[in-house]
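The other protein chains are all here in position, but one chain of the complex has been omitted.
Our next item is chain A:
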Amino acid sequence: MDYAYVFKYIIIGDINVGKSCLLLQFTDKRFQSAHDCTIGVEFGSRIVNVAEKGVKLQIWDTAGQEQFRSIIRSYYRGAAGALLVYDITKRTTFDHLTMWINDLRNYSTSNMVIVLIGNKCDLSDRREVQKEEGEAFARDHGLIFIETSAKTAVNVEDAFIKTAREICNKIDDGVFDLTNEMCGIKIHHKLPNENPNTRRNSNPNQTSGC
C-alpha cells in the first residue's frame, strides 16, 4: 500500500500493562500471553488508511520499568503520537498516570497527540479502575480515551487509528511545523507523477517539507 505520511508513535506506561501485546495485536493481529519482557525499545510498523490517505505508523514500544526511562524519554521528542497505557485491573498503574503525563510534557513536543488507553478490558470481573475515572482523567488532561483489550483485539485498531486521524486533522489545521524533524511526521516522497500533499493542503509548511 502506498502512503502519504510516516508518523512516529510511542507506547508508554507502567510495567506489565500490556504495551507490547497492544503492538503485537495491531501489527500481527495476534495475542501472546507470554512474551519476552521489552528491553529498551522494540519496534513495529504498519500502514493504515486514514482520511483517504495511507499513513505508515512507526511504533516505538518502550520498556515499562523505570531503569530504562532516563534514556528512552529523551526520544519522546521525535514522536507525533503517544499511547499512554494503564491496566484497568491494577489501580497503581492508573495512579502513575500523572507521572507519565508530566514526563510527556517535559520531554515531548507540545503538539503531540496523546491517547489514554485502559487495557485488559476483557478482565472486567477484576476491574479496579472504572471507565468513568479514565474518561475524567482524559478530559482533565485533554487526551483521547479508549478502553481496549489486546487479548480480544477490542478497540485496538481504533486506538491507533484515532490517534492517526487526530494527527491528520492537526496537520490539516497547520498545527505541525513539518519542516521540524522533531515533530515525528515525515512526508513520504512519492514518485513524481503523483503529489497529493501539495494538492490537498494549502498549508505552506507542508510543501516546504517536501
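In this section, a residue touches a chain if its C-beta (ideal position, glycine included) is under 8 Å from a C-beta of that chain, and two chains touch if they have at least 3 such contacts; residues count from 1.
In this text, contacts and distances are computed from a predicted model.
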Hidden subunit of the complex - UniProt protein name among "Rab-GAP TBC domain-containing protein", "Exosome non-catalytic core subunit", "Proteasome subunit alpha type" or "Translation initiation factor eIF2B subunit beta": "Rab-GAP TBC domain-containing protein"
Listed residues A:L22, A:V50 or A:A63, member touching the removed chain: A:A63
Chain A residues touching the omitted chain (full complex): 1-2, 6, 15-16, 34-47, 58, 60, 63, 65-72, 75, 78, 181, 188-189, 191
